[in-house]
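And then chain A:
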Amino acid sequence: MNSMTNIKYVSSLVENRFKVIKKEIVSEYQISFEVDKDEVHRLLTLLKLEGWIQLSYLSAIDWINDNEYELVYIVMNWEKPVHVQIRTRISRENPSMDSILPIFPGCKYYEREVHEFFGVKFPGNPEYAKQLILEGWDDIPPLRKDFDPRAYSDAHFAKREYTETFVNLNNEKSKQVKREKRKERIIRVRKGGKK
Partner candidate 1 sequence: MESTKFSLLTKEEVDRKWWEIGDFFRRNSLWMLMYCTGCCAIELPPAMTSAYDMERLGMGPMATPRQADVLLVTGYLSLKTLRRLIYTYEQMSEPKYVVGIGSCTINGGIYHDSHAVINQLDQYIPVDVYVAGCMPNTEAVMNGFVDLMRLIKSKKANGWKKYHKNNEWYKKNQIDSLGEVRVKDEFHD
Partner candidate 2 sequence: MIISILMGISVAFFGFVLQTSIAGVNRKIIGRVQKRYGPKWYQEFLDIFKLLSKRSVTHGWIFDFGVIMALGGIIATAMFMPITNDLMAFPGFDNFFIFVYLIAVGMLGMAMSASGSGNPLASIGVMRALTTMLAYEIPFMIIVLTIIKLTGHSSLSEIAMFQQTAVAGLEFSGTWFMIALPVGFAVAFLSLMGMLGKKPFETYIAPAEIASGPMVEYGGKQLGMLFIMHEITVFIEVSLFVHLFLGGAENIWIFLIKYFLVYTSVNLISNVNGRFKIDQVVVFFYKWPLLFAVMQAFVAIYLGWVI
Partner candidate 3 sequence: MSAVLLIAIPILAAFISIIVKKWSPYMLLFVSFGLVILLGYLPFEIITIGGFSAPYGISLVVDNYSYTALYVVNVLFFLVAIINVCNYKKLGTILLVSLAGLNGLMLTGDLFNLFVFLEISGISAYIITTTNKKPLATFNYLVAGTVGSILYLLGLIILYNMFGTLNMQDMAVRIAASGATDIEVALPFLLMFIGIGVEAKLLPFNSWVKGILGHSNKLTGPMIAGVYAAASLFVFGRLLTEVFVISDTFMLIISVILAFSILAGEAMAYSSTKVREILLFSSIAQAGIAVLIFVSGFTGYAVLFISLNGFSKVVLFLIINHATEVVGSDEVIDLKGLFVNNKLVGASFTATVLSLLGLPLFAGFFVKMGILSQLFSSGDYVFPAIILLSSVVEGVYFVKLLTKLWYKEDNLPQVKFELPLVYLVVVISLLLVVFGLYFEPLHEQALVLVNHVKGVIL
């Protein structure tokens, strides 16, 4: 059972059941499908029944110029070692996606993280709005493309001001001379000269 048969098995399994917008074999053990938003739940249930029992990761990508978020679900099968990525696109204005808590209970924290960093709502997961990592965050979700961290950093954290003047050591010869002498001495020692 090498990986190729698994990949073929998965792609055949998904393609003839769902309208796959884009299929891409990412690597020897990873394949990704882009599917419409409302087919995601059925697809994940099917994959789970077929043995993809572990939800490895759930994240979002912010396509700001398409004005869309792309949610990525990565599921893993222990018997047939293939990572399957399920990608969907959701609109960027008040983004929301039904939670997959009933299918993969593990998604509880991922969804909280995605909400905290991207602002995607997940109705159906009771705790998606709770604060997870950022303590007392008062700005827009930080991982959105339109968020400028540098501005935030300048606003909140005082920076160290450096005066631009160059200080030349007044009566001390610059260190460059000392470096050449040391280089010669090393070459001389290497040639077996006196120290």
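Selection criteria: all candidates are chains of the complex that A comes from, given by their letters.
Here is the rule we go by: a residue touches a chain if its C-beta (ideal position, glycine included) is under 8 Å from a C-beta of that chain, and two chains touch if they have at least 3 such contacts; residues count from 1.
Please read all numbers here as calculations on a predicted model, not as lab measurements.
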The sole candidate from 1, 2 or 3 in contact with chain A in this complex is number 1
Chain A contacts candidate 1 in the complex at 130-131, 134-136, 138-139, 142, 147, 149-150, 152-153, 156-160
